[in-house]
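Note that one protein chain of the assembly has been removed; the remaining protein chains are unaltered in position.
Letters A and B mark the chains as written, and numbering starts fresh at 1 in each.
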Amino acid sequence: MLFVSRRKRIQRSVPERVGNAVIVLILLLFAFSTTYPFWHVLMYSISDSGQAMSGGLFFLPRDPTLVSYDVLFRTKQIFIAYGNTIWKTLIGTVLSLALSALTAFPLAHRKLPGRNLLSMVFFFTMLFSGGMIPTYLVVQQLGMIDTPWALILPNVLSAYNMFIIRNYFQQLPSSLEESAFIDGATPPVVLWRIVLPISAPILAANAMFYGVGNWNSYLDCILYTNSNTLQTLQVYLRNLISSVGSMDSIAGVGGATASLSEETIKMTAISVSVIPVLVAYPFLQRYYASGITVGAVKG
Amino acid sequence: MKKTLCMLLALLMTLSLVPTFATADELPEITWMITGSGTTSDENNMVLQKIGEAIGAKVNVIQVAPGDEDVKLNALIAANTLPDLFVADLADAQQFINEGMLCPLDEFLSDNGSEILAQVGEKLPKMPANQMDGSIYMIPGASADFMENLNVRVDWLKKLGLEMPTDLDSLYNVLHAFTYDDPDGNGQNDTVGIVLTMAQTNQWENLFGAFGIPYNKPCQLEDGTVTSYFKHPHFLECIQYLRKLYQDGVMDPDFATMPAMTAHEKLWSGACGVYGFRDVGVTNNWYPGRYTFECPEDPSEIFGFAQITGPYGDCGSVAQYPKLTTGMVVASTCKNPDAVVRLINYLFTEEGDNLTYLGVEDVMYRWIDKEAGKYERLNEYVDDAVHRANGGFTYWMNMPEDNAQLRTMNALTQQGQAEQQLHAIDYPYITSTIEAETEYGTLLDQIVKEATAQLIVTKGDVEAEYKEFVTRWENEGGLEYEAEATAAYAAQVK
Partner (left out) sequence: MTGAQISLWKRFCKSARQYWWFYFMLLPGLIYIVVFRYAPMYGITIAFKNYSVFKGFDASPWVGFDNFTKLFGRAAFQRALYNNVIIGVEKLIFGFPLPIILSLMLNEVRKNSLKRTIQTAIILPNFISWIVINGLLFAMLGTNNGAIVGVMRFFGYVGEIPNLLADKEHFRAVILLSYLWKSGGYATIIYLAAIAGIDQSLYEAAEIDGAGRLQQLWHITLSSLRPTIVMLLIMRVGEVMNAGFDQIYAISNYLVVSVADIIETYVYTLGMESRKFSEATAAGLFINVIGLTLVLITNHIAKKIDPESGLM
């Protein structure tokens, strides 16, 4: 909170205030343009299908109704799918963060012999991969097909995210670690006690990346699982959309579902999969979106 | 926190293992991969249990949404863990058979496949996949695909005092009136004659058909060459007609960029007067205002079908031939092929067909007049979401020729299909795999589609541009395709 108080002390000049206003204006315009599509999706999802399809852009719902949400939550499979996605996201993100930080810490140590080579070994996996089938065969040989592990492990470490964490670690004042090492602390202790506590911003940012990746991931569920008990939300929603839109669904002539267009279901599906992310987001955001004081760094 | 998470994970893993142990005892188990329309049914739903009871096996279903089936199947092929029962096309089936990955079905058919043999027994030996080594591997559905109709708003015709169009000129006049004469009488210029979209083939078939061109299919030239419809002698003529529709604003100008769903929405929201699609969709449950008002008892109040005859006397949409190149196959790794054949056989029976299409009788639906194909859904199963969650429609494979879908259609739709079959545009239906087509078929197709879109909108010299596209098509592998297709078709006819 040092940050805020510092600003308050200083009287700002007129050009500075004008400049600020311009910046805020530009940002607000951009923010409006990026908010609109989601707003459109949300409004579409709570509009009557017949009204919605007359085209154009949405600012308010047309003939508002919650019938698509009602249809969506009518089957018990969606709760299974939601549950799967939630635990996959929680466990996957925690494991990913732990593994990334553990890997990033030694690689951030400039004097570590072989550091460049090891970095290269990790970086290489960002560009080159063996492809879907060989990866599938590995997962299969590990006996993970149709188990919860297959939803988590195959993508638990992203080299990209790991390098972002490493970069942050590198920028921390080296005096901190060194004094701890001189006191006889081992590297894991230094990571846990000294480095991680002051790395909240980057860990939160990475939790966001991993979390969203896990939440939205789709292909691993299609590939590595067969039974419906492990179905994730994204797969369920995709199935639902195509079952409503299927041209052959002539058996479909009745009830609430029949009054829904594929587009409305699609918009509803997007809404129910994005809203939880938006709810969780501010909790992570506060760690990096405002200037936190790294006073502890000075030790 | 961490502890709880670990416990949670452990618990979930144990739970996932339970079913494997619990059901391993008596009943034979089979796995069945279903693609096509997405399915959202609950595990072990009512319909699936009924199927299991009928065939005396436990059926484990792998459901894959359209668009993902290749990804899934590729992985399963590579790992040699194919599902027991799935659908394959000829090119795949040939490879499977060569690698010994499919199970010959002859003996199981004679033991458990009476219904199959009764309905498609004659077709089986005609299928190329079943001619490879003398064994039967592939079982096709008995019914052919639906024909594409040109659906016309007869309520609009009536309002404007017009007749059902029969040739290209009267069609043009109707489209013009539908666009500019306010057919819906709302005082606004918000309608368009015909909506076409390049995102789908359905819309185009009848227009090309009027020039005798089998849209999106091969065609045979006078000298016997089998080639793409792109090189049909009347192709350019058809393009000129479409150009006129485009320039005069009687077709939707965004035909090249319009997503398929938006095109449907134009029909549903009552903005479009003529729409090329299967009447099965349009008149059976796709009325304009489908989402805003109750469907009328008699759809002929709203829709009729136009048969447009062109300058050379041609008329209709592309012919649908009985499927010979795709069907159900059984993996050689299958432990209970007899149970699988019982399952296929069951899908061919009237009982199995009704069950998979309409659900469990007297629980999910009830016949009002079985002969006339009239039924009603019961209780909460009136709603599609509930119906599907309990397995309704999910496992329907459209196997018998006289199937539940056909029987329950309304009269207008049945009539539309019957009429359309009288005017089919024949084309050389090649049943063998053509290498040039697997090699660059989609690239060639892309050139043709690019050409079609470009030629309709171009402001330049249409003929010169057409020639250029043809040359490009030929050089990109089109000539090879021509040679191969011509030879293959000649051999097939002989």
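Basically, contacts are C-beta pairs under 8 Å (C-beta built on N, C-alpha and C of every residue); 3 or more make two chains touch, one makes a residue touch a chain.
Since the structure is predicted, the reported quantities are computational estimates derived from the model, not experimental observations.
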Which of A:Thr103, A:Thr225 or A:Asn239 contacts the chain that the document leaves out: A:Thr103
Sole contact to the chain not displayed, among A:Pro64, A:Gly83, A:Pro173 or A:Pro197: A:Pro173
Contacts of subunit A with the absent chain, listed as residue ranges: 2-4, 6-7, 10, 16, 19-20, 23-24, 26-28, 30-35, 37-38, 40-41, 55-57, 99-100, 102-103, 105-107, 109-110, 112-113, 116-131, 133-135, 137-138, 142, 153-154, 156-157, 159-160, 162-164, 167-168, 170-173, 181, 186-188, 191, 198-199, 201-202, 204-205, 208-209, 212, 216, 263, 266-267, 270, 273-274, 277-278, 281-282, 285-295, 297-298
Residue numbers in subunit B that touch the chain omitted from display: 70, 74, 77-78, 91, 95-96, 98-99, 101, 190, 192, 198, 252-254, 256-259, 261-262, 437-443, 446, 449-450, 452-454, 457, 472, 475-476
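Note that in this section only the chains that are shown with their structure count from here on.
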Centroid distance [mean C-alpha coordinates] between subunit B and subunit A, Å: 37
Contact set on subunit A toward subunit B in their complex: 48-51, 53-55, 71-72, 74-77, 87, 90-91, 94, 132-133, 136-137, 140, 145-149, 219, 222-223, 226-230, 235-236, 238-263
Complex contacts: residues of subunit B adjacent to subunit A: 2, 5, 8-9, 12-13, 15-17, 19, 31, 36-43, 60, 62-68, 71-72, 74-75, 78-79, 81, 261-262, 265, 268-269, 271, 278, 280-281, 284-285, 289-292, 295, 357-358, 377, 382-389, 392-393, 396, 398, 405, 408-409
